[in-house]
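My structure is below; once you've seen it, I'll send some questions.
Apart from one protein chain that is not included, each protein chain of the complex appears where it belongs.
By letter and in written order, the chains are A, B and C; residue numbering begins at 1 in each of them.
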């Protein structure tokens, strides 16, 4: 076993309280002020050069440790408007205000709190053992991964003018797989994601006189049903596409037919042609359903976030997987295949023109959920990311997260 | 022409400002504090005995004018959570907070402001001309007609212990028919209404992994489509039923599949068997669609407001129609047939055990909208009650509203 | 009691075997060769002048009995492509070939066999008792009421040049109401009916590769669901409209996506504006759903049968109802209101420019089905016309059918 890994437990034990604190106090995209403050404070205490406010609330820290490659480790910091229902004693009850000014519940329902703490732990380990490596460590705590603009905002705000140019970008995401496992897939590994806000225009009126109206609730419902056919009929069974209507809102009172309905649609795809087919289909269907309802006005469809496909560099992935296997054993390192989730970490590596290796970190209590794996044989009743029930097992998740970042970083540094 | 009607114009002219003021400041059901205050102040100024706070915000005023019948005239005071889009210079921009604590726009989208001002005007006219009639006038300004509990709340709060027992209940509602017209239908005239709040339970998760979730948006959309079949397949073509889903809400973000969806459903019917068929159908369909989605939990269906069918007393209607015809001429008094709208004014007459006559008051600019009538040949582009564009023509609507209440009341009083 | 009615039983008893024979051997529209032959033979045997082959298979018979009005009594003769499932010992097992050349089961599922036998019985009674009346009796046995062209075909084939001009047209239809009852509604009594054949064009292919096709099954299913909204959303709750998709056919094999789907749609309405709204809606929805599917070609919509609204002459109905009440008692004569069924008998009266009185004849075993009535309180489990389980109770249905035609005819003849 790598001697450096012997210290992981000692590093993570005191971080568990920080993890619970971050979990209790989630913040929405670009609102991670408290979180970024804690991160900056911790990095400063560890002796790093710290830059704050990059792309809004982003934080970077630098450790210059002699000659050698520059390795960028990245974590994301934002949370989601989900009402936590985990029953954990450190569950969030915080509420926030979303960009439209609506008050919403808040939850770290995607595990970015795990990412933050793991990266803080790995930083500490690498700072403690600078004798074991040579080069420059850059740690990046990114805002707004959920909303999709965080990585781009940091790049646009001069990230790569303010930190040493990296030779590789590394990062990880907690997932509904057994805690202790890491999963890496070479090549296209996370789907591209596009989201759309759709407004469908009816004509409101009294609930008892639908004949004087154009009912936007029926229009929206028919649209939702028809959108299912994009994946079921217009995409090959062996191609990857997901079309989710995550939001549907219409009306203020049961006996008033409202003037309009709004839908929030999220699309995942790994192939440009499939992506085009789906996006054209959304436009075609929304327009046709408005026509079927006799609407006076075509729907308004506004493209919102667009994440590119995340592509792990094949050679760099092979090298990193080798290091993981050496450190964790063959059994704990799997290839989960490509997943339909999306990530904007690739914006950083693409902007820097360097390879990316990004992996999944198991977070599930394997004893409780049985033979779950990353590979799609995940039991269906494990609460998934974004679920109100999503609750990573603290250990060995944090230990593995700290160790994986450390092992991967060491692989890419020069030996002193 | 009835000499009393000669004074209508003089009474209503100064009330137009009050109408605009009330229109600018709508209040939700049971929140009509400002409105009730204005009403009480005006009634007091006219010299009536005034009782406030009946059933929450209800107001009653009494004029004792010698021997004779007691006539109860009723207006309702509440407004709706609709974002006004009339472009009127006296349009509402007020906002309120609904019973669930959500901030909503407010609008007098159902014309209760017309009802209030008409009743104040008729009261003034009758007070000015007490020589023309003998008996007791009771005017009732009711809260919460929209939410459906207002009449019942006043009855439960002892209305009929606090006012003289009426011999008849009279009232009116503004409608999308030409201003200047009154429409009265004997027998069942307004449909019964029932509303239901439905929660459909899915299982939330990440928008990219629907297979780990039970998608409540699809469940709700399928339910909306299926609910259409209640009217189209389960009710005879010649029977009357309306099933409207006026509200559908689910989700906070396009890439999060939410845990649940909520629907607000409104039902109209005029026949008890039809009503049962529809209500059973709502339960059956919601349950079946949850089953089709593989939900773990049956939907929760909560009955909310329930309005009985409004039945105009046939003989009393004939007598009142006779008075209207004498006052307004044959052409201005029509039978619009039964309508699918609902009203809780019948709760008052039923509780008092006396006849009800309730009529429609045209509010539309006939020149602008052409040959609109109450009788179902209404042009489809006239903004209907509850529409954001609903904008009664101030005159001759107010004059007709004041005159109709006065004429009907005089018909039922004794001649001195 | 009318002395003439004393002979009804004696006349109908031997006709029961004919009824069972006709029931066993149904014939499709314009194919009523055997039936017409039997009718012509019977009329000839009764001594009538008989004309056959009018409008294909139509038959007329004439009894000239002195001075007085000419009364036209009409029955229809055709059956339906339904697989009988009544379990009757005289159930049909015959099969026929429909106009598209497809072999189909045959059933008198709409009771035209009752109409034929009732009219033969009434003819016999009137022929036996010519002393009781004076005038000219014309009996018309019409083909193709179901397909809707039969009355028109007889008119076009010179019916009114070949028979004495009638002064009134009378007829009846068996219905799911208690046997022994007659139901008459003045004014518009049966809805107008329009039917449409719709072809929706997809693009066929292998069932495993929907992405290379345009799936017409999904297109048709979405269309069916959307068509429900015409009645539920585009027609007032108090207006009458029915839109039924009675046929939907697509595909030959589960793993072949077919090139097209065909729908047969039937529309009922009593108001021209409602009719237009529905028919325009069918076109709009079919077109929109083809668009939503990405079809290359718009649907083809072919109008087929069109029945006008059947309007009973108000005065003639009142006179006939008076005769029924005198003959049967008040209790057995009801007003069922307007029904959504359709009938082309009005084509005969309209062409002749004379009043029509057309009534419903109860055919249900009241003891078995309880308090069923014509008025819409029909128990839902009574097999309705066109059902495979439709089985009129032979008696007192035939007695009542014979008596009603006789009573109505006598009312319109001169007393000798």
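Observations on the model:
Simple rule for what comes next: a contact is a pair of C-beta atoms (placed from the backbone, for glycine too) under 8 Å apart; a residue touches a chain by one contact, two chains touch by 3 or more.
These numbers come from a predicted model, not from an experiment.
Every shown chain that the unseen chain touches in the whole complex is listed here: A, B, C. Per the touch definition above, the residue from B:10, B:88 or B:291 contacting the chain not shown is B:291. Of C:182, C:265, C:327 or C:407, it is C:265 that touches the chain left out of the display.
Considering the full assembly, A:237 is the residue among A:99, A:237, A:329 or A:416 that touches the omitted chain.
Considering the full assembly, B:236 is the residue among B:236, B:301 or B:351 that touches the omitted chain. Although one chain is not drawn, its touching partners on chain A can still be listed: residues 191, 225, 227-233, 236-243, 268, 273, 337-340, 376-377. Touching residues on chain C toward the chain that is not drawn are 80-83, 85, 98, 104, 109-110, 146, 176, 191, 193, 195-197, 203-213, 215, 217-218, 220-225, 228, 242, 244-259, 261, 264-266, 268, 304, 339-342, 378, 380, 382-389.
In the full complex, the hidden chain is touched by chain B at residues 208-211, 213, 215, 218, 222, 225-226, 229, 232-237, 239, 277, 281, 284-285, 287-289, 291-294.
Here, only the chains that are shown with their structure count from here on.
Across the assembly, the mean Cα position most removed from that of chain A is the one of C. With angles rounded to a multiple of 5, the C-alpha fit of chain B against chain C returns 180 degrees of rotation. Chain A and chain B have Cα centroids separated by 49 Å. The distance from the centre of chain B to the centre of chain C, each centre being the mean of the chain's C-alpha atoms, comes to 43 Å. Averaged C-alpha coordinates give centres for chain A and chain C that are 65 Å from one another. Residue positions of chain B touching 2 or more other chains, listed in rising order: 191, 225, 228, 242, 268, 339-340.
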